[in-house]
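Dropping a structure here in structure tokens format, bear with me for questions.
Removed from the display is one protein chain of the complex; every other protein chain stays in position.
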Amino acid sequence: MRHRLKHLNKWVAFMLIGLTLLLSGCSELTVLDPKGPVAESQRDLILYALIFMLGIVVVVFTLFTIMVVKYRDKPNRKAEYKPDLHGNRKLETIWTIIPVMIVTALSIPTISTIFDLEKPPEPSAEQGPLVIHATAADWKWFFSYPEQGIETVNYLHIPTDRAIEFRLSSADSMQALWIPALGGQKYNMAGMHTTLYLQADEPGVYQGRNSNFNGEGFAEQTFKVHAENSSDFQDWVESTQNTAPELTQDQYDALLEPGIVDTMAFSSTHLEWVDHGTKEGMDYSIERHRAEFAEQLHLENGENHEHGPSEKEGGQ
Amino acid sequence: MEKQSKKLPIKHIIGYVTSVILTFVAIWAALGSNLPVMWIIISIFLLAIIQAAIQLFLFMHLIERGMGNAPWNMMFHGTIIFAILIAGSLFTMSFGFM
Amino acid sequence: MQLDEFFVTGEPLIYAGMVAITLVTGAIIFLLTYFKKWKWLWREWLTTVDHKKIGIMYILSALAMLFRAGTDALMMRTQLAFPDMNFLNAQHYNEIFTTHGTIMIFFMAMPFLIGLMNIVVPLQIGARDFAFPYVNALSFWSFFFGAMLFNVSFVIGGAPDAGWTSYTPLAGDVMSPDPGQNFYLLALQLSGIGTLATGINLMVTILKMRAPGMTMFKMPIFTWSTFITSFIIVFAFPILTVALALMTIDRIFGSHFFTLAGEGLPMMWANLFWMWGHPEVYIVILPAFGIFSEVIATFAKKQLFGYTVMVWSIIIIAGLSFLVWVHHFFTMGAGAFVNSIFSVTTMAIAVPTGVKIFNWLATLYKSRIRTTTAMMWALAFIPSFTIGGITGVMLGMAAADYQFHNSYFLIAHFHYVLIAGTVFGCFAGLVYWYPKMFGHKLNERIGKWSFWLFVIGFHITFLPQYFLGLDGMPRRVFHIVPEWLPLNPISTVGAFSMGLGFAVFVYNIYYSYRHSEREQTGDSWDGRTLEWATPTPVPEYNFAVVPHVTSHDAYWNMKQKGETVYDESKVEPIHMPNSTGQPFIMSAIMFFACFALVFEWIWLAVAGLIGTIVMMIIRSFDYNKGHHIDADEIKRTERSARGL
Partner (left out) sequence: MNASEENSKPLEYQTEQGQMNIVGFWIFLAAEMALFGTLFATYAVLFGRTADSPAPGELFEPGIAIVMTLILLTSSFTGGLAINDMRRGSVKGMMTWLLITLALGLTFLGFEIYEFYHYATEGATLQSSAYWSAFFVLTGTHGLHVTFGIGWLILLLIQLAKRGITSVTSNKLFIFGLYWHYLDVIWIFIFTGVYLLGMVI
């Protein structure tokens, strides 16, 4: 028996080494490598939970190994055999109370984080959050900056160290805005507004996408997020205001047709004539493109374009 | 067997008369009274629940010898599911977005 | 309608599928004719109301569906192996993952478990059949024709492509105008009615037909889990019925429940779907818990630890299953308060589940473990399911779920619970009860090969997917990008290992049929519950004499006391229901009606509906009372089966 336990120790050591390696590898994973306070609070919550979970795994796996190794039926087995052991109140109470305590320990930070996520992250500058309307349409993104009076398609510029208030809605199917490096997702739905607060602390280019399946072009509905410091952002806003064309309703209607489009920029927003997040605006797109929704793209991998909209940015 | 049921089924008649009265009270509460809307809603649903109970117990013999516990048990849980479905849907689909 | 619109054209893979279907169908027809088995097929199988035969048909269908949906999975994994794969295009990939999910849940997991319940529950409680054998046959055939209707979409009309959750408005008539989605709606409706009927049937059977002395808390644990599962079915399936009907009315008759026009509310579909959908996952996991409890107790040669607590934890899980549905759409933005409530209810499920895990471990304590294949499936379940369970708790934390949702983390989680729970459970149950069903065991050596291939493959497939999810890989994309490279090919390799494991499992069925020793006694594993008290093969009336039960390990106690279940002096004539072709014919007519409705041929559908009503009227006027098996015949059967 002692001999076997020694083996067990070796295994445990192996597992711990493996675990450390695994965790160091994890810091490469987008979700566990946050670039802003929202993603950071979610990462912290995940790691906090992970500690408890690994504890449970260690306990269960150890008990399991001991039971299976020790009580296997084989010749010359010395372990005790008690076929009529039918239960033990005390033990069962203990392993009811422990999960209850773990669940409580997980619930408290979860709930406080849930409420925090509904507010802009702690203001790092005195100005309020930057409002961006993120409107999804099959299979593209419109980002409208109402205060700046500009609109981009399939790419996004945001200032660092300032909270972004995304007002999410959809022109047609249900979609979700997800920028894993900056924080979790929320759904875009026609006829509804959802609000998502995100913030970038480090300048950089991050991947964003629609994460909720919505048909053929789903895999290509991605965009790049350019996080830059506020003066660079201001420069970009001004140059877009000055050089990009105005968005006309006809052009916008044409863009709504289901399909994949390149990046673009405009010096006005579609919010002037329709807000898909209201009951009045929810059938705007299907009223115009009913026939096109029935058509197929025949999208093949690698065809049409290289994984999502091209790097080139429109309007500049 | 004859003794089981009387010529004049008192239970049924009581149930019927009460139901008719309750119906008219509900109609009066909804259309004729000046109660605040919230109170109207609560009171008419209370009246509906009483009427449903009359149907179940006086007409449908929910509790009757020889049937065991399954019928009332299932109806009890059915009522809970009924409530979860309506209240839960309103809670998530309407309340959450207000 | 043009013929080339009717049949799916232009896909080499689907042409290959058509050829395969034609060949297989041709081969079956040829073999049946050549061996003159048509009459046998009709008399012994299509018209049977015997719960054991119906159970076998359920399991065979489920295995076929596992093959079909497993092939889908392998095709998906092939496409996702490398970033530049062009094995499936976007549309085809969407169809494949939709059918994979739908078939696995509705036409594999549920019928497999219901098949096991069919065979085992009446035997475990000492009953002669179901409470309503006719309805049982009807349930099976409506499931079977529902499955056929769904699979027909593959070659006729086009497969559904909106995901197994079919979220509106994507699945509505504007964005999915093809008949594919109608196939989904009507096939699920048809088989769902059968499931509901089975739920009611099993509840009444368990409530009313238990052997004398078997109080509720002396029922075997698998019977308990079946009872609670049936309870969930009774309350959850009507929700699905309504949700499917509403979407069908939306699509075919132009109403506005889930549409964008007419101020419809697409998210209401998600709400209704998950109000059914979350109880549904417990419908497929609780029976598996029951199977593991039986298998572990038998092969550990020890009483189940904490029987009462095990039962109560099932009941609590069932209750909570109706209170957590919102965690499937935390990201819908219903507000912090709503999300907090459902976070807590979700995590609360971990408590009874955790208790069960520890009770299983405690059952192994001071036991004597025989590592048969069935036991190995059950043992593999404990650690694998633990991983699935704890990641489930993490997904239940709404704030963290915003990052996990729609990602491969979620995919990994539910495959960890559904494969390690349900699929391992089905395999454990099948191996365990196989001798009772077919009169011979499955070969142990080949069984262990299939076990190791499948279990190792399973972990290689799904463990990497947790990390892919954390790396931002969303579910349902039809190609990967180079950043997700090293883990995706690994996952694909694992999937093929699972496929191989399944192939070996099926080969084992064939091999054992040819070579396994036939069972001499009814008690193949030194069992504990009443099903092992019957002779093998089980006579159609199950128990010549209904046993008297004193504990939840009824047969074990009888063996300990040296009692026998069979007392020839107590044999009396037994009343049995007659075989009937009505359930088969009625389901076939419903299939016809649903098929017509898929293509919106309303008058044909109405004709089918009238046909169904006529069948119901015929049934209403049918006062057939069944037949009796006389005592002498029973004695003869028992003597030869028991070798007396």
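When the chains are written out, they are named A, B and C in that same order, and each has its own residue count from 1.
Please note the rule applied: contacts are C-beta pairs under 8 Å (C-beta built on N, C-alpha and C of every residue); 3 or more make two chains touch, one makes a residue touch a chain.
What you see is a predicted model, and the numbers here were worked out from it, not measured in a lab.
Student: Please work out which displayed chains the absent chain touches and list them by label.
Tutor: Within the full complex, the chain left out of view touches B, C.
Student: Looking at the whole complex, which of C:81, C:96, C:175 or C:265 touches the chain that is not displayed?
Tutor: C:265
Student: If I consider the whole complex, including the chain that's not displayed, which of C:58, C:132 or C:358 touches that chain?
Tutor: Spelled out, the listed residue whose C-beta touches the missing chain is C:132.
Student: Consider the whole complex, including the chain that is not shown, and state which of C:93, C:184 or C:237 touches that chain.
Tutor: If we include the chain that is not displayed, C:237 is the one touching it.
Student: Residues on chain C that touch the omitted chain in the whole complex?
Tutor: That gives, for chain C, the contact residues 131-132, 196, 199-201, 203-204, 207-209, 234-239, 241-243, 245-246, 249-250, 253-257, 259, 262-265, 268, 271-272, 275, 613, 617, 620-621, 623.
Student: So which bits of chain B touch the chain we can't see?
Tutor: 1-2, 4-7, 9, 12, 15-16, 19-20, 23, 26-27, 30-31, 37, 40-41, 44-45, 47-48, 51-52, 55-56, 59-60, 65-68, 70-71, 74-75, 77-79, 81-86, 88-90, 93-94
Just so it is clear, only the chains that are shown with their structure count from here on.
Student: Line, ring, star, complete or other: which describes how these chains touch one another?
Tutor: Shape of the chain contacts: a line, open at both ends.
Student: Report the inter-chain centroid distance for chain B and chain C in whole angstrom, where each centroid is the mean of the CA atoms.
Tutor: 37
Student: Measuring from the mean C-alpha position of chain A to the mean C-alpha position of chain C, what distance in angstrom results?
Tutor: 32
Student: Between chain A and chain B, what distance separates the C-alpha centroids? Give it in angstrom.
Tutor: The separation of the two C-alpha centroids amounts to 46 Å.
Student: Please output the residue numbers of chain B that touch at least 2 other chains, ranges allowed.
Tutor: As it turns out, chain B has residues touching two or more other chains at 97.
Student: Identify all positions of chain A at which a residue touches two or more other chains, and write them in rising order.
Tutor: In chain A, residues 192 touch at least two other chains, as defined above.
Student: Under the touch definition given earlier, write down the residues of chain A that touch chain C in their complex.
Tutor: Contacts found on chain A: 26, 28-32, 39, 41-42, 45-46, 49-50, 53, 56-57, 60-61, 63-64, 67-68, 71-73, 77, 79-88, 91-92, 95-96, 98-100, 102-103, 106-107, 110-111, 113-118, 138, 168, 172-174, 176, 178, 180-181, 183-187, 189-192, 194-196, 207, 209, 211-219, 279, 282-283, 286-287, 290, 293-294, 296-302, 307.
Student: Spell out the part of chain C that touches chain B in their complex, as residue ranges.
Tutor: Within the complex, chain C touches chain B at residues 203, 207, 231, 234-235, 239, 265, 267-268, 271-272, 275, 322-323, 325-326, 333-335, 337-338.
Student: Which residues of chain C touch chain A once you look at their complex with the stated criterion?
Tutor: 79, 84-86, 89-91, 94, 161-163, 167-170, 174-175, 177, 260-263, 265-267, 300-309, 329, 331-333, 335-336, 339-340, 343-344, 347-348, 350-351, 354-355, 357-359, 361-362, 364-371, 379, 382-383, 386-387, 390-391, 393-394, 397-403, 405-407, 467, 469-472, 474-479, 481
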